[in-house]
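Shown here: the complex without one of its protein chains, the others still in place.
On to chain A.
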Amino acid sequence: MSAAEGQTKEIILRTRGVGKTFGKFVALNDISAEFSRGAITSIIGPNGAGKSTYFNLLCGAFAPTKGSVEFEGKDVTGLPQHRFAHMGIAKSFQITSVFPQLTTRENIRVGLQALVSRYDIWRPRARLTELVERADELLALVGLWESRERAAKTLAHGEQRALEIGMALASQPRLLLLDEPTAGMSPEETRTMMDLIVKLAKERTVILVEHKMKLVLGISDRILVLHHGELLAEGTPQEVRQNEAVKRVYLGQREH
């Protein structure tokens, strides 16, 4: 469970006092946190706690209105999102987001291509055979090899979620950000996904946003609890479970 304890405590990602306001609404206020390399860190909290906002700041989908984000010691605050992918940060979406009309394999191949060729209008892409081979490896890893020639829109919900993870992996991230990866999944699919996440975390850092606390207690090295846009608690699953403030928040709206 605590795989990170034996590892170095190197910090891969750090936020210093980040906040985000939408007009007058303060979605997130002054959050400072550090994320260790190689660990699984989960960000939990009830609805409207600011989890998704925080997540979007981490992956560069939008810039914070104050504070800064640091990745591997570099200040990345306010960089355009596509640059985050180039640096080694990849994300999956809360609501499934794939290229619906393209085949499963082409979805991943396009993800891979972003690292190699983005503006080449002349060479045939059929020559980039290594991308297809890498795509096939990733398809096998996320369990979609059988569905490789199907259009992504025809996949079942759980398969689309898996495809999404595959696409996030395509950019060879050192940091993988997952936004509610099990949203809308059956218990069976959820178990498969959790196993996959643990497997992926062996080779890279994972940050997970999750609504259901129970789900992440077992696999996380560290947990951040957000509430009303503030950092309510932080610690190992054990510490968080026993934290009085966390208990109040989660009991107040019935733990899932």
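Definition applied: a contact is a pair of C-beta atoms (placed from the backbone, for glycine too) under 8 Å apart; a residue touches a chain by one contact, two chains touch by 3 or more; residues count from 1.
Going forward, contacts and distances are computed from a predicted model.
Its UniProt record calls the unshown chain "Branched-chain amino acid ABC transporter permease", which is the correct pick from "DNA 3'-5' helicase", "Outer membrane lipid asymmetry maintenance protein MlaD", "Branched-chain amino acid ABC transporter permease" or "Bifunctional protein PyrR". Only one of A:I11, A:V26, A:A63 or A:L115 touches the chain withheld from this view, namely A:L115. The hidden chain makes contact, of the residues A:L13, A:L28, A:A90 or A:A162, with A:A90. Within the set A:L58, A:V98 or A:L144, the residue that contacts the chain not displayed is A:V98.
Listed residues A:L57, A:V76, A:M167 or A:M193: the one in touch with the omitted chain is A:M167. Against the chain not shown here, chain A presents residues 59, 61, 80-82, 85-86, 90-91, 93, 97-103, 105-106, 109-111, 113-126, 128-129, 132-133, 136, 148-151, 154, 167-168, 170-171.
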